[in-house]
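Beneath this line is the structure, given in structure tokens, with notes to follow.
All protein chains but one are shown in place.
All chains are identified by letter, namely A, B and C, in their written order; residue positions are counted from 1 within each chain.
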Amino acid sequence: MSETTLGGIAGRMPKFIRRADPAVLTAFACIVLLLFLGSLYSRSFLSPEYLLQQLKVASFLGVIATGMMLVILLGQIDLSVPWSVAAGAMMACAAAAYGPAGVVLAIPFGIFCGVLIGIVNGIGVAYLRIPSMIITLATNAVAQGLMVVYTGGFSPQDSATGAMRYLATGFAIPGVPNAVIIWALIGAAMVFVLTRTGFGRTVYGIGNRERAAYLSGIDTRRVVMIAFAVSGGLSAFGGVLLAGYASKAAQSMGDAYLLPSIAAVVLGGTSILGGRGSYLGTVAGVILITLLQSILSVMQMPEAGRQIIYGVVIVAMLLLYGRAPASR
Amino acid sequence: MDSAVPLFQMEGISKRYGGVRALEKAELVVTSGSIHAILGENGAGKSTLIKVMAGVVAPDEGRMTMDGREVTFLSPAAANQAGIVCIFQELSLVPDLSVADNIVISDPPKRFGMIDRKAQRRIAEEALARAGAADIHPLALVKDLPLSRRQMVEIAKALARKPRILILDEATSALTAADVSKIFSVLKRLRSEGLALLYISHRMNEIAELADQCTVFRNGRNVASYKAGSKSDNEVVELMIGREYSHIFPPKPAAVPAAAAPRLEARKLSWTDRLHNISLTVRAGEVVGLGGLDGQGQRELLLAFFGVLRGLSGEVLIDGKPVAIRSPSAAREDGIGMALIPEDRKTEGLMLPMTVRENLSFAALDRLSKGGIIDRAAEQRLIDDMVGLLAIKTAGLDIPVGALSGGNQQKVVIAKWLMRQPRIILLNDPTRGIDVGTKQELYQLMRKLADAGAAILFYSTDYDELIGCCDRVLVLYDGAVKRELVGAEITERALIASALNIHGEESPVGLGARA
Amino acid sequence: AGPEIVKGPAAEPDCFAPWAADTQFFKFPKKAGPYRIALANGYIANTWRIQMVQTAKAYAAQKDVAAKLKEFKVVSTGEDVPAQISAINNFIDSGYDAIVVNAQNPTAFGPVIKRAKEAGVVLVAFDNILDTKDAINVNVDQKGLGELWGKWLVSHVPNGGKVLEVRGVAGTSVDTDRHNGIHEVLDASGKKWAVTEVVGKWDDGVAQKASADAIATNGPFDGVTGQGGDTGIVQAMIDAKHPFVPFGGETENGFRKFCAAHAADGLKCSSAGTGPAQVAVAIKTAIAALEGNVVPQSIKLPLAIVEDPNFKAGQDFFPDQSDNFFVGNSFPTCGINFTAQEIMGQTKADQ
Partner (left out) sequence: MKDWRYWLAEQRGTLLALGIFIVMFIIYTSNHPAGFTANVVQTAANKGVLLAFVAMAQTLVVITAGIDLSVGMIFLLTNCLASWLVVGTPMQTTLGVIAVLAVGLLCGAINGAIVIYGRLQPIVATIATGAVFYGIGLLLRPFPGGSVNEDLADAMTGRVFDVVPASLVALFAIVLVIWVPFSRSVLGRAAYAAGSSETAAYMSGVPIRRGKFAAYTLAGLLAAIGGLFLTFFTYTGDAAYASGNAYTLFSIAAVVLGGVSLFGGKGSAIGAIFGALAFRTIGDLLFVFDFDPLWQPLFQGVILLIAVSLGAFALFRVRNRLEWFL
């Protein structure tokens, strides 16, 4: 029954909307609804400063969720996000301690460390065929161990460099925070990769059926490996931006990004089983999660109530549009 | 008979999937004590019809009656309750459970509220024995069994449920002659016990042997119903495809290109205990068949060439030069140019939820892109060529490939590889579950590719195909080449005898049934 | 085999100051040294804890202390309380003389405390202390800390007004105590306060984000108080071009750097807390107890307080050191004085 009514409405919409995934549209509708509800509490939720600030903060999650999405499209998951973020941030700041060259190489070095973690994940998943849920859990523990040893033993420099501060908080275009521009660039690159390149096609193919992709002569292991490396690198880059935002790196800075990044990707309509999903959805998911957290945080409500509402709202939104199709 | 109330009747059943009309006011009458064959091209709606009957799919309109009373089945379990048991085309065995678990799955024997494993095993052993598959161990996991054994388990499972109506949807497509003859005697016994059987198959000879009544479907409608044997094969096929129908197989070239250098060669190829010292050659322009009973190493041989198997011994030569192919991606490289049409198109050949376009260009992405970026115009050109060449029937390039009928899906798998213009084509039982019309197109395509210079190695479970298509046939038995048949030597009798590793000229009684 | 309850004063009354007038004093049976002492730590992966573990090792390695120790073992069990309880059980079973613990949960250690008492093991808790009269607690006055911040706001925002309170990790007693302290003082001041509470989880990043949101929606504020992550809070104020206002906060080096730099613009700070060096006091207490000296059951640690305008570079904060570093590592009355370099840099020198 819903099929026909939906179809009827869809028929009267412009083409680009008709082609868009209904889940993505609903997610964006939820964003508007959320802002509307927030504005009932305080007008300032609609102020441009607040909205820009949310976009800025969302862009950290956005960068991290981009990597997570790539991995989820493969039907895998990356639980090493917390310490990939932290390692990226800490190592970038640490590199800055080594003279001018260190300052210049700080950001690439931080990302490189994340890529290394991702490569270990990739080797585990692609070559050793360990379920990603467990190997990434283990590398997360290892990365944490390394960072603890490092902090304790090397009196680390943990202030962000000027470049990191500029990337996260500066304004290359007046009025638009650089972090947002960076997210937009990364997002555009991701959209391009997913829709226009052979790599993107194979990611979807592997997510749908790795066996068929392999028998089509795709080096599926390499693709999986690259995806995890990219995910690690993007997590680390998110960490670098966060360090720029906070002007320093800290061990626990990634903890708050694991579950939200998964939730954002799935709220955006990407199937956790892989092979299906669009980046636009992830954008919507990231903004949704960020707004929800922010609005709940600012409304004067005890932490307990906030957690409950957060959970209920996510379930409600998923029930609205994230349901698997009925099978008959 | 005619005056009595039929056991089961379907009237005006329609079912649509999006824009596709799978069934259009379909009718069917099923009577006890008879075997009713349903025929039709791929996508004619046969599977959909029986899915409606078995409670898997809810019809959009129409009514069903059983013993004269109207029925609706909300789930397969409900249909089971009513005595309708179905062996689906896509098997419905749970891979991680044991054979015994699967056989009793819908209604396991219980003791103190828990499943009684002893009783369950007994039931399973009985059912397996009844289906003539006592060689299957009830504790084996289904996923460890080859496809042909799984079909036997599926049949045993159906028998264990004591059905009133038993439906077999291409349940024998992967079975060898020996298994089929066992199944046939079981089915005939069930008929004499008063069951109603619905039998769907693309193998005309099976239908000729088994059926009492036939119904032909075309484009979701039943177009004819007749007593078995009252129409000639040609008439039936014409009913199915709705047009004139001539001989099936394309003519073979007069002479095998004898002196041509071998394109693909194996020397003493061995792998674990499945392949033993296999030596063979395939020349450009040749169609070489692999025969023998199912599971004698044919699939492994193809996989070995394609770089899927590890720990091979022996040599593989391409154009006379030894090569070590370690992966499908190496096998498809330029110097080698190999393609494999895999056994199971749904899990190995296609990504069902992805679009026709994405599936078609999937194996050729490297050729279609520059610097990793897909050249969409080139992609479109090549796809148009392929869709034209193979006459793929699809509502569009951007619909999920899973929405195509089986035969068209298979064409997509083949087209996907032809986009690379392979020099060596390995085909693993490509016509399984494909209708006569499409089969014929494939035979012609195969010959056309060979004439254009491809070397083709072709495994089939259907002897007619081997006889009709191949220049030479290698018969495998227990992982070794037992016999090579060339040209006129390729006869059914010779194929069967060497498949069974029998040296005399006699073919055993009953096996002729499949011819 | 528990301690004898005796009358005060304690052995080193300046260092082992009793928590309250009615605090009991313990005298454990004197044991012959050298001792085996264990530190059962919980969570490890943040700067405070790492600094704490480093301090403990540095302290145990000091000549006069090392002479009294046969073994000093540290185990970090993570966030899981049962794992920490089990670690203490294991230490008891392995015959350690004293166990120093930074408890993940103040109320969960009842059975272990019982066992330690039976086995005659000296149990000393610090930072997150134990809810008991049967073990020695080296206390930071968490509520007093909140009160201190509250008073700072009351005196520096004379007419009351809007306050941003950035809280710690929900569900912990430290967060609750500090929060209550602040509010009791504010409520008692008789002025009108509108407090916006957000959760910063003692983490700079989280605190910064929460503060930025609060400023954008509920700001501007007349005063700020933060339990931790204060560097991030100030950063958020700077990013939002929020005016600098009086601030009661913790002892992070980064926070104090900001306080010193922007005091003239109105960032009048009270920075107070107790650094990770309190672990040294706890070890010192354990040794004193094993030596048969009288110690209070509950020891009150002095707060390391620095308030505007007294921020002195190189003493109260270290401009070229990490922001995450916690300052306030000296307890002069206990003869304990570590500098930042000594703790975080100690192994660097070894490299």
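One rule holds for everything that comes next: a contact is a pair of C-beta atoms (placed from the backbone, for glycine too) under 8 Å apart; a residue touches a chain by one contact, two chains touch by 3 or more.
Predicted model, so just to flag it, every value in this text is computed and none were measured.
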Shown chains contacted by the missing chain are A, B, C
Cross-chain touch to the chain not pictured, restricted to B:7, B:66 or B:93, is B:93
Of C:62, C:94, C:315 or C:337, the residue that touches the missing chain is C:94
Of B:115, B:129 or B:261, the residue that touches the missing chain is B:115
Among B:72, B:234 or B:272, contact with the omitted chain is made only by B:272
Among listed residues C:17, C:37 or C:50, the absent chain is touched only by C:50
In the full complex, chain C touches the hidden chain through residues 39, 41, 43-45, 50, 53-54, 57, 73-83, 85-87, 89-90, 93-95, 104-111, 169-173, 175-176
Residues on chain A facing the left-out chain by the touch rule are 77, 79, 124, 128-131, 133-135, 137-146, 148-149, 151-153, 210-211, 214-215, 259, 262-263, 266-267, 271-273, 302-312, 314-315, 318-319, 322-327
Absent-chain interface residues of chain B come out as 54, 56, 75-77, 79-80, 86, 88, 90-98, 101-102, 105-106, 108, 110, 113-115, 117, 137, 139-141, 157, 271-272, 300, 303, 308-311, 327, 348
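Everything that follows uses one rule, which is that only the chains that are shown with their structure count from here on.
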Rounded to the nearest Å, the gap between Cα centres of chain A and chain C is 35
In whole angstrom, the CA-centroid distance of chain B from chain C equals 72
Within the complex, chain A is touched by chain C residues 44-47, 50, 53-54, 170-171, 196-199, 201, 203-206, 208-210, 212-214, 216-218, 231-232, 235, 239-240, 254, 322-324, 341, 344-345, 347-348, 351
Seen from chain A, its contact residues with chain C in the complex are 42, 44-45, 47, 49-50, 53-54, 57, 144, 147-148, 151-159, 169, 242, 245-248, 250-253, 255-256, 294, 297-298, 300, 302-304, 306
Contacts from chain B onto chain A in the complex sit at residues 56-58, 306, 308, 327-329, 331-332, 340, 342, 347-354, 358, 361-363, 365-366, 368-369, 372-374, 376, 416
